[in-house]
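One chain of protein is taken out of this complex; the other chains stay put.
And then chain A:
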Amino acid sequence: MKLTKAGSGPEKPADAVPADPVPATAADPAGRPSTEPPEGPAVVRISGLSKSFDGRLVLDDIDLEIRAGEIVSLLGSSGGGKSTLLRCVNLLERPDRATIELAGEPVFSGDRAVYRDLAELRQRVGMVFQRFHLFPHLTAIENVVLAQMKAAKVSEDQALETAVQLLRRVGVDHRALAFPEQMSGGEQQRVAIARALALRPAVLLFDEPTSALDPESTREVLRVIRGLAEYGMTMAIVTHEVPFAREISDRIAFLDGGRIIEQGTPEEVLDDPQEARTQAFLASYEGSGR
């Protein structure tokens, strides 16, 4: 499937992936990410990934590549294996069989992890969960600081500074000293995004980031993700927000029955779906723009 996308818009520079994905402000005034397909190197390259739970095949020979600066949305009905696929990227789930490369380095081959330091590897792959999973015993800012200090061995002052910047960037710096249970879902999810960004990951994985949120919080979180897109962050997003996926994605992959049955630009997949399953799925989403 080709990644050509019609349309104009500002050219995204080839080095669209920032060396430092943690600027004080997201300054790009452009309304949406570049419509040019990113030409950067593959940040994630998965081939032949299979995974089964208790003998039931949930992912069947998946190939997926995410290039630097690219935003890929994974759509599909529940139980289609989207979340499992995402969780295989940072090996929270262990594939039965796959070849996985991250930033050109092999991390999984055949049926076992080949990267020596799994913890270090995971720092390069940020993950945002449906249910936030903030650390409830720590304040928002400590949530952002913890892994910086304990995993990335950043100094306390540096970690705090990064945390303050990131909390400001996602618009929850006024809640920095609040505990998760004192925050709204939208605030918690934005703290979780800041927490993931703090490790300067090469790619950010979103596992249904707005599924547990009310409409207001959903808007807040989507605004933050949009801001990251403008900045050129590489992202893979499992979502049910079809309009959002259309707006933000460079590419949409549609999963069904453990296979990517269709992928391409949002226009190709959402406006002119070739597969019956995709058509049926989209028909069930009102306002998806079909």
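In the analysis below, a contact is a pair of C-beta atoms (placed from the backbone, for glycine too) under 8 Å apart; a residue touches a chain by one contact, two chains touch by 3 or more; residues count from 1.
Basically, contacts and distances are computed from a predicted model.
**Q** Of the options "Chemotaxis protein CheC", "Amino acid ABC transporter permease", "Protocatechuate 3,4-dioxygenase subunit beta" or "3-oxoacyl-ACP synthase", which is the UniProt protein name for the chain that has been left out of view?
**A** Hidden chain, UniProt protein name: "Amino acid ABC transporter permease".
**Q** Quick one: which of A:V58, A:I71, A:I100 or A:A196 touches the chain that's been left out?
**A** Reading the full complex, the residue touching the unseen chain is A:A196.
**Q** For a quick check of understanding: of A:E105, A:E120 or A:D272, which residue touches the chain that isn't displayed?
**A** A:E120
**Q** Considering the whole complex, which of A:R97, A:R168, A:R226 or A:H240 touches the chain not shown?
**A** Reading the full complex, the residue touching the unseen chain is A:R168.
**Q** Residues of chain A in contact with the chain that isn't shown?
**A** Chain A touches the chain not shown through residues 90, 92, 119-123, 125-127, 129, 131, 133-139, 141-142, 145-147, 150-152, 156-157, 160-161, 163-164, 168, 173, 176-177, 179, 192, 195-196, 199.
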